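The complex appears here without one of its protein chains, the remainder shown in place.
Chain naming follows the written order as A and B, and within any one chain the residues start at number 1.
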Amino acid sequence: MKENPYQPYVATIEDTWYETVGDRAVKTFKVTLDDPEARKNWSHRPGQCAMVGRLGIGESMFCISCSPTEGDFLRFSVMRAGKNTQGLHEQEVGDKITVRGPYGNSFPLEDWKGKHILTIGGGIGQAPLRPIVEYVKANLDQYAGLTMIYGARTSGDLCFRNEFEEMMKRDDISCHLTIDIEEEGWPYKVGFVPSVLMEVNPSPENTIAITCGPPIMIRFVLENLKKLNFADEQIYTTLENRMKCGFGKCGRCNAGNLYVCKDGPVFSYSTLKNVPEAFA
Amino acid sequence: MDNMKLAKEKVGDFLAKLGKERFRVPQETGGSSRFAPLNGESSVDFTLSNTTVPLKSLFYPQTETLYRYEVGETAMKAPGEADEMIIMGVRPCDAKALTIVDRLFSWDPKDPYYLGRREKATIIGLACQEPRVNCFCTSLGGGPASTEGLDILMTDLGESFLFQPLTEKGEKICQEAGDVLVKSEDSDVQAAEKVHKDAASKIVRKIDSEGIPEKLPQLWDSQIWKKTSEPCLGCGACTFLCPTCHCFDIQDEIEGLEGRRYRVWDSCMFKEYTLHTSGHNPRPTRRERTRNRINHKYSYFVDKFGVIACVGCGRCINLCPVNVDILNILSQVKEAL
Partner (left out) sequence: MADLEKLRAVAKETVSRDDVKYLIGWRQGTYGFRVSPHFITEPEEADKLIFSPLCSNNLATYLTLVEKLPVPRGQEPDTRKIALMVKGCDSRAVVQQLVEQGIKRESVIIIGCPCQGVVDLAKVEEKFPAVLEQVEARWDDGKIVFKLSEGEKAVPREEVLADKCLRCRYPNPVTADTLLWEKVEAESNDEYADVGELEGKAPEERWSFWEAYFSSCIRCYSCRNVCPMCYCEDCILDRLNPTWVNRSNNISENTAFHLARAFHLAGRCIECGECERVCPVNIPLMKLNRKLTKEVREKFEYEPGTDPDSKPLQASYRPNDQENFIL
């Protein structure tokens, strides 16, 4: 982080592509910091976030959707929704954006070594889970296994579909894709993520479950994880709230007494169950 | 250092000796008051009661440029160093509020804008003699002559002001003033103590905050929040004019070929404050926003920084257009605990 925490780094878009199309299209950006010194000093962990923006338009908080194991770059998957995301969507390869961070805590992936990792994602909520998947994939021999459940409203709303389909070919990873409503030619599961979770019926033994998605999905996933006998300490999620500074000054991202930007964004359910605002 | 005294007719000399351009004093503009640079006139009106806009606006202005850039370019230029300030006539509650906000802005990573100004400011407080009806500073560890956050405490003794230097910065100012200040007598200090005591005895409104920080979140689903927020208009008067409220928004703005990214006061009472771009709002109504405002001040801030983020200045009560009264809310909270 810079000495003036408000001042961002300038970064260049190396590659960009659409994950989904439509009004709320998701576009992924692969960027590198321009300053070689900054690039050298930058280090982030899966689960951390960064403020990404364009000068003259504004900046917003996004999770860093790549694992440091993937290389010397950053990835952000941005859903077009407001002024800043619209501004980012207009950007192409070679364009300059601003990045500051990394912010927040991260998934305790070191502590989870030897355990089975289960990710349960919905829609754009897969973006913060992706670094876990990539990190565990890169160190698969150190974990007991990797299971992924990912769903979206329609097949057109699925992010990272190619990556998932590649992983489905492997027999050392268990991967389940689902969409809410039946579509012609869809070869995978149909049904809401929480129901698919019950269908997959993962064992809670030596397993950590991490979920992220729309609030309503998270609520039912948590209920079902309890039904599957997961203990509170075995369940993790990453929260998102409107943020402006990213480091505990601007005030707005709190859920109860927790600042999502500093205490989070990663929380275990054993912490969050006592914070009613966390699921508001 | 010894206590000193400034004769009232020498206030002008004092300002001149130290350099008028360094001073910030209470000033009225339009229909309200705030701290501002001395403008031409030789003297200052210290009879104004607490300013409408709290002292925080000098350290953390409503709008603050974080950095500038030229449109189409990527070089960013942060503003230069802060000016040195001698702030005179600060009410003790406002100074105490700064010591509370300091904790947040010093929390890692440090805020260079706020702390830069803090470092270069000397604060000369003025003990209150006529507390207002809604002052309740004594309930929160302050008082009409509280010295927390001050470099010098000034007390009006009628013909003169007693100067009690409290810090090195304060002593330096007294030294710089030279013979404009004279040594005070023991009787002056006694007189000041009487002024302080009389003022404290005029403070009527109170709240016993014991137990509130720990237990407040337990009242999450209480009817208190619905009932007390019903008249709320959702405006930002209570938060913008609170000396400890510090929330801000960050925006970009372009004028001609120059752009800037700036921060600007924001309020947890506005619906946009927590509104997600998706349209989802975790605090959808004024009930949740009121609950957050009180919880933030009286519980969350204590949790993080060990102090209640309220100094009892009474501005939010005085200026609320619909009589949402924090003391009334807190007394309902106490009853419900």
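Here is the rule we go by: a contact is a pair of C-beta atoms (placed from the backbone, for glycine too) under 8 Å apart; a residue touches a chain by one contact, two chains touch by 3 or more.
Predicted model, so just to flag it, every value in this text is computed and none were measured.
The chain that is not displayed touches the following shown chains in the complete assembly: A, B. Which of B:A16, B:A75, B:V322 or B:A336 touches the hidden chain is settled by the complete complex: it is B:V322. Summary of contacts with the chain left out: across B:A237, B:C268 or B:I294, the touching residue is B:A237. The set of subunit B residues touching the chain not shown comprises 29-32, 34, 52-53, 62-63, 130, 132-134, 204-205, 227, 230-231, 233-237, 240-241, 249, 251, 253, 262, 264-265, 267, 270-272, 284-286, 317, 319, 321-325, 327-328.
Mapped onto subunit A, contacts with the missing chain fall at residues 58, 82-83, 86.
What we mean here is this: only the chains that are shown with their structure count from here on.
With centres taken as mean Cα positions, subunit B sits 39 Å from subunit A. Within the complex formed with subunit B, the subunit A residues making contact are 1, 3-8, 10, 34, 53, 55-60, 81-82, 85, 96, 98, 215, 240-242, 244-245, 247-252, 254-257, 259, 276-277, 280.
In the complex of the two chains, the subunit B residues touching subunit A come out as 66-67, 69, 71, 74, 76, 78, 104-105, 107-113, 217, 220-221, 246-252, 254, 259, 261, 263, 266, 268, 273-278, 280, 282-283, 288, 292, 295-296, 299-300, 303-304.
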